[in-house]
Every structure is written in C-alpha cells, then in structure tokens.
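Have a look at the structure below before the remarks.
Every protein chain except one is present and positioned as in the full complex.
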Amino acid sequence: MNLSTDIWVWVGVVLTFCIYSFLYRDNPLYRFGEHLFVGVSNAFTLSFMIHRIIIPVMWRPFAQACQVAGSDGVSVDLFNPIAPANFLVIIPGLVGCLYFTRFIPRMTWMVRIPIGMFMGYYTGRTVPAYFEGSVFPQMRGTLVTQAVFDPAQGGGVMSGLFAVLVLLGVIGTLAYFYFSKEHRGPLKWGAQVGIVFVMVGFGASFGFTVMARVSLAIGRFIFLMRDWLGIVT
Amino acid sequence: MKRLGVLLVATLLSLGALPVGAQEGGGAFQNRTNLPPPTEVTAKDTPFDGGSNITVTWQPAEGAIGYRIERAPEGGDFEAVEAVGADETSFEDGDVQNGVPYRYRVMALGEAGEESGSGVIFGVVSRPQWFNGDLFGVAIAVLLFASVVVWYIQRARRGEELFIRRIAGLEAVDEAVGRATEMGKSVLYIPGTGQISEMGTVASLNILGEIAKKTAEYGTPINVPNRDPVVYTVAREVVKGAYTAAGRPDAFQPDSVHFVVQNALAYAAAVNGIMVREKPATNFLMGPFHAESLILAETGASTGAIQIAGTDQVPQLPFFIVACDYTLMGEELYAASAYLSREPLMLGALKGEDAGKLVFLLFLVVGTLLSVLFGIDAGWILSTG
Amino acid sequence: MRDKLPLALLIILGLFGLTDRFLPHPIAEGFNQYLRDTLLRIISAFALILGLGNLILRHTKKIQKKEEHWQHSWVLLLSFLVASIIGVFGGVNGELWFPTQVGSFHFDITTIYNKVLIPLGATMFSLLAFFMASAAYRAFRARNWLAVLLLGSAFLVMLGQVPLGARIWSGIPEISQWIMEVPNTAAKRGIELGITLGILATLLKILAGIERSWLGSGR
Partner (left out) sequence: MNWERLIQIDRRIIFLAMGLGIIIPMLFPMEMPVGAQRVTRSLFKTIDEIDGQEQCLMISSDYTPQTEPECHPMSLALMRHAFTRRIPVLLNALYVEGAPLLASGIEDVMEEFNSRATTHEDSIIYGRDVVYLGWQPPPIVPILAMGESIAGIYPDDYYGNRTDSLEVMQRIRNYDEVGIVVAITGLSAPLWYVMFAQTKYGVKVGAGCTAVCAPDFYPYCGTGQISGMMAGMKGAAEYEELVEETFQTGGRRKATEGMVAQSAAHLVIMGFVILGNIAYFASRRQA
C-alpha cells in the first residue's frame, strides 16, 4: 500500500467514484460528477474556441487591419478576405450574429441564414465523399474476380467461395432494404438471406467489442489500484 | 487500356488541363563508365492536381543503386532535387512554380560512385487543373444516381401512386408517442451526437420534425437535448416549425430544445441523468452515434422506456439492436421522414433510392459474371486514381 | 424572402460543397478553404455562444424556481464560471495574465482537462464494460431464429477472443475470425451502400426544397 500524495490523483479518484456510483443508482454523488463534467467541459470548449478561433481567425486580422489603416491609410489590400490583415472577417461575424435575431420578434426568420449556409455546404460535401470513400471501394471489393480462385494470385477454392458468400450477403442486404415492394417471392428470399448476414455480423461485432470495453474498465481499475492506492504495480 | 480511355476523356473534359507534353531531347549526358543511363525518361505536369507539381518517370538502368533527379530553370544550372532508391521509377517534384518552364534529367547512380545521366527534357511547365479527372467516375456516378432520384420525384409530382412497404420501427412511432401521452410523461428525442456536417444528423432533424408534429397534436411534452451547438439551433427551428404546422404554436416550449455540452461523454452523462430523473416514457435515439450509443441505450432500457433507435453509423447498430425495442438500420434512418410524412415527393425520392439499389445490384451481378466468365475486370470503372 | 433567401444561400453553398472535391485548382481550393476555415468556423463559434447562453439560462431558471435537484445546477454554473475564467484569462497553457499556478501546483485549463475531464470521460466510457454485460443478459435470448443467430455468433466470437475458446476446440478462434471477415463484412457493405443512396436523396430533397423542416416556422 502506497497511497498517492498528488492532489490531482485524489480529484481523479473522487470523480471516478462519482461516476461509478451510477451503476448502483442515481444519487447526489453522480449528479455532482455529471454537472461538474458538463460545466468544466463547456468551459474548456469556450476557452478553446476563444483562443483558437475567435482571436486568431477573427479578432487578429481585424485588429491588424485597423492598425495598418491607422498608420498607412485604408487600402484595397485590407479588403482581401484571406489576407492576414483584413476588414472582411467582420462579415462571418455579422452572419454569426444573425443567430441572435431569434430574440428579435420580427427578424426571427434570419436565423435561417447561418443555418442554411452551414447545412448547404456540409451536406453538399458529404455526397461525393461517400461515393469516393465508400461506394467505389466497397463495390470493387465485393466484385468476385477470377483472381480470388487463382492460387497463383493468393486465392484458392475457399477464398473464392468466401468472396461469393460476401457477394451474396451484400445482394441480400440490399434486397432487405428494398422498400418499394412487400417482401414476397424471390425478394423475400433475398431479404431473408440479407437479415441472416446482418444478424450474424452484428452478433459478431458485439462479441468482438467486449474485449475493448473490458480493457477500458481495467484501465480505470489500474488507475485506482496503482496510481492511487499503490497496491499493484 | 480501358482505364487509359477514361483518363483521356476526363482529360479532354477538364478544359485547360491538357498536360504540357515533353519529349526526350538533347544529347545524352556524357557517360564515363559502363553504367547505362536511365531510359525513356519523361517529365510532365502532374495531371489532375492543384499545380506546382511535375512528375518525372524513367525506366531503370541496369546496375544502378539509386537515381538522382535534377532540375534546372530555363538558362540556369542543374541542381539535385531528390535522390531515390533503385526500385523507384517515378518522382513527383512538388517544389516548382506554375507557368515556369524547367529542364529535367535523371542520373543513375552506380555502386562505385559513378553517375550516368539521361537526356535532358526541356520546357516542362506545371499548371493547376480545374477538374480532378481521377474522380471522373465519381462525378458520373453522383450525376447518374441524382438523375434517377430526380426522375422519381418528377413521377411523384405527376401524382403517381407510390407504394412503400411497412417499416416496423416506424410503424411503432405513433404507438410510442401515444404511450407517453397516456402515461402523462414526456418524449425524449436525442438527435445523435454528430455535427450538422453529418448527413445522419440532417436525417434525424427531419424525423424530429415529424415526431414533434405528433407530440404537438397529442399535447405531449418533448425534450431534445443537443450535443452540437449548430445542431441545437436547427433543432429548435425544426420543433418550433412543427408545432406551428400542427396548429399549436402556443404549445411550443422554448426550453424543450436545449444545448448541453460538446464533449460526447459529458453529454452521455447528462442525458443519462435526464433518463433516470425525468423517466420519459419514450426515447428516440436517431442520428449518428459513436461509442456512447450503448451508454445511452442501456440506461434508457433500465428506466423501462420504449426505445426506438436509428443510426447510419454501422459499428453502433449491434448495440442499438441489443438494447432498444426497434432499430432503424442505416438507410431506414434516411427513409424515415418520407415514411412518416407520407408526402408524395419525399416518397418519390425514396423510390429513387430503391432504383439506385437495383443499379448497384445489377452492377455487382453483371460485373462478377463478366469477370469470372470472361476475365474482364469490371472494377476499373470504380478506380479513383 | 423569408424562405427563399436562406434556401438560395443553402443551394449556392451546397453546390460549392458538392464540387469541392472535384476542383483541385488553387483558386477553388483557396475559396473552399476560406469557407470552411474562416466563414463557417466563425459562424459555428457564434452558435456555441448561443448554446452556452441557453444552458446558463436553463440552469439559472432551475435555481430560481427551486426545481428538483436545483442545488446541482450551482455545481454546473460555478464550475463553468471558474474554469472559464481560468481558461479564457489564463490561456490554454496558463500563459496569459490570470495566475494558474500556486507553488508547484498547476491548474491551467490544459491541466484541468487532463486531470478532471479525462478521468471523468474515461470512467464514463468504461461503464460500457458493465453495460455490455447487462445488455447481453437481457437481449441474448433465443426467442426466435434471428435472435439465435445474433446470440450464437456473439457467443462464438466472445469464446474465440479468450484462450479458453482455443482450448475447447482450436477451430473456434478461426471461425470467429471468419465470421468477422465474411458475414460481418457483407452485412456492413450492404448497409453502407444503402446509406450512400439515402444521403444522396436527402441532399437532393433539401436542395429541391422538398424537405423543409429545417426552415422551421420562421415567425
């Protein structure tokens, strides 16, 4: 036994117990940990946002532009939106301020402007990314080729068979998600094959993840028993 | 060869992207030893990129232990850019200026320190391109599938009846909201733990709109805690709009949609708190979730709430299936708002998705047959450079 | 105007987003970078301020009305206030004017992150080890043949993960590996392909103004 003398270790221990107490039931200790977690987390996000976004991205270019304008007068350069010193950073700031119009009765609709800009850009970006990063490689990996049967190219009868199984599974799963028809006849068979693959696959994923989750708990117990109590090494 | 064809078409389409051709020219560099020089040396503007990049290729020289790539500006002296190992046959020089002509040569390096230089390639100019031809296939696919969906939307617009089969998880929505009403308890709606940049979040907000209409009609309180501040602003508008659409704008509680915290685990801690303290009768967990999915779903299950979950994050689906009463898997999450609203145009889009699935299916079957029976590799269509 | 201006902006930015990946030219690249790293980033910062305001108001109200567990709202507000002062005026690593050190004891926001938020998060995360067990107990019942499949493959893979499995039969780890590589891959691929279509359709519905729930009521 070699109890820790580091204040922060003790803080960590108390908080660990606060959260673990939830396993018994909701109680004041858990509520304390939970509210502290939310409070401090938000403070961290706020500090980070101010020091990593607001000041360097918005405030500094604007302040520098004011400085340059003060010494050399206003020039066109100060209206280049990507220059290190420019006045135009005020525009995103103004757009951001539109969020607050929701408190002004007749202008509430303007909240939709920043929302629309955000949604538009990012939803647009997602689509090609999915085709490039998911559909193309996944479809390509699913196509069965002669190579998987060819021992000279690292294939074989078994690997060929498995590739065919994967293909069947993908087709079945796609059939399961076919919404336009009732699952009857051949579609029913396809969908049944699909759901078999889904269930077997998901069961396996669950079983596979147990080890990683138990490792997390082991990590916490190592903290308690080694860093705090000093009873294991 | 086929791949080359596609590249050619893509190159032609990307106007102004024609690479500046260059040919081997000039006399071969003085060859003092037996070491042969690298042959078939080319230096060209790297295609489909943002410029400032020239690709040099060569054929190996026998006996070389490495190669040195040298570059000179017009009228200047040659300088070494990079040395590479013997198994390399190409190099991308990313340290050039656009629009400036350069000369290149490749030196084979021998074991005893001898060198043997290739002929000089003149006038290589790097230019930025407007279109990334490597993604030509992706662009075509996006356009193709988009037109399929749009065509079905048009059909719906003409008033065609569109049939959609039952989806169990969505059939249960009415019952789930009704149960909360009977019990006099609230409905908890978690719009995922993702950002607005994730489409799953957008899909979830669309479902939120439909569910909020139901809670407005039934007069059941709804509670929407948010993890992302931008999502929070949208969710608030969505719920407010749904209450107005349902004719109950007065029943909208501004506090019902609220921001909690960005840290996903802190968010899970806080939502756990809501679940065990307010004991909502129904929990909806819709949208992108990460590791916190089971923390939320399992706590919800322990309170006896009826839980309907849905996510497009495939790794989290097993946990929802295990811990929730109904789970919308992947695409069902996207189909949900159309299904719940029964709006013809939205159903049309859903039909378009189904047609897309048929295209996928057909491609897989035909591609496999071509490949297995005739040895034609259908996968080249799907390469992305 | 109230619907059309936001929708028009959405469509314009949507097209920029859609074409971003296809345009390597420095002009297009620079413009997109400006959108992402400056414009939208600053806008999101304002959303955070709005969100935080909402959180603070909510908890202040709780305290005023003495709602159930109102005392804990004090914990939230005070910890937020104190940590914010340390973080905002002390700087990310305690480099600004607000003191974040007493003797050799540091309490700058990065230290607080490492010593308070990390243990809280790690413990919260590790609850999963326990929840996996209770969820498995409740759900893995052989109610119907689909449940048998789910339960059977989970059981087999769990057995394959620990040395005991290999001792019962040396084939178990290999079978569990096979399940991960074949049925699991097939199911995930099928679902992913469907998701891509869902994403595309959702984008089109929004761009075409069919899906309008994000526009809210606006009055």
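Labels for the chains are A, B and C, by order of writing; each one numbers its residues from 1.
The working rule: contacts are C-beta pairs under 8 Å (C-beta built on N, C-alpha and C of every residue); 3 or more make two chains touch, one makes a residue touch a chain.
Everything numeric in this text was worked out from a predicted model, so none of it was measured.
Note that the absent chain touches A, B, C when the full complex is taken as a whole.
Check C:L23, C:L40, C:A136 or C:L149 against the missing chain and you find that the one touching it is C:A136. Only one of C:A8, C:I27, C:L57 or C:I118 touches the chain withheld from this view, namely C:I118. Those residues of chain C that touch the chain absent from the view are 114, 118, 122, 125, 129-130, 132-134, 136-138, 140-143, 151, 155, 158-159, 161-164, 166, 173, 180-181. With the whole complex as reference, residues 85, 87, 302 of chain B touch the missing chain. By the touch rule set out above, chain A reaches the unshown chain at residues 23-24, 208-212, 214-219, 221-223, 225, 231-233.
FYI, only the chains that are shown with their structure count from here on.
If each chain is drawn as a node and touching chains are joined, the picture has every node linked to every other.
Inter-chain contacts peak for the pair A-C, counting C-beta pairs in contact. Among the remaining chains, the Cα-based centre furthest from that of chain C is the centre of B. Once the centre of each chain is set as its mean CA position, chain A and chain B turn out to be 13 Å apart.
Mean C-alpha positions place chain A and chain C at a centre distance of 4 Å.
Here the CA centre of chain B is 17 Å from the CA centre of chain C. The residues of chain C that reach two or more other chains are 18, 21-22, 43-44, 47-48, 50, 52, 55, 69, 117, 120-121, 124-125, 127-128, 132, 136, 150, 188, 191-195, 199-200, 202-203, 206, 214-216, 218-219, listed in rising order. Multi-chain contact residues of chain B (touching two or more other chains) are listed as 135, 138-139, 142, 199, 202, 230, 233-234, 236-237, 260-263, 265-266, 269, 277, 317, 319, 321-322, 329-331, 335, 350, 353, 357, 360.
Residues of chain C touching chain B in their complex: 18, 21-29, 43-44, 47-48, 50-52, 54-55, 58, 61, 68-69, 117, 120-121, 124-125, 127-128, 131-132, 134-136, 138-140, 150, 188, 191-195, 197-206, 208, 210-211, 213-219. By the touch criterion stated above, chain B contacts chain A in their complex at residues 135, 137-139, 141-142, 162-165, 167, 195-199, 202, 230, 233-234, 236-237, 260-263, 265-266, 269-270, 272-273, 276-277, 315, 317-319, 321-322, 329-332, 335, 350-351, 353-354, 357, 360-361, 363-365, 367-368, 371-372, 375, 377-379, 382-384. Across the interface of their complex, chain C is touched by residues 7-8, 11-12, 15-16, 19-20, 22-23, 28, 31-54, 57-58, 81-82, 89, 91-93, 95-97, 99-100, 108-109, 111-132, 134-135, 138-139, 141-142, 162, 165-174, 176-177, 194-211, 213-214, 216-217, 219-220, 223 of chain A.
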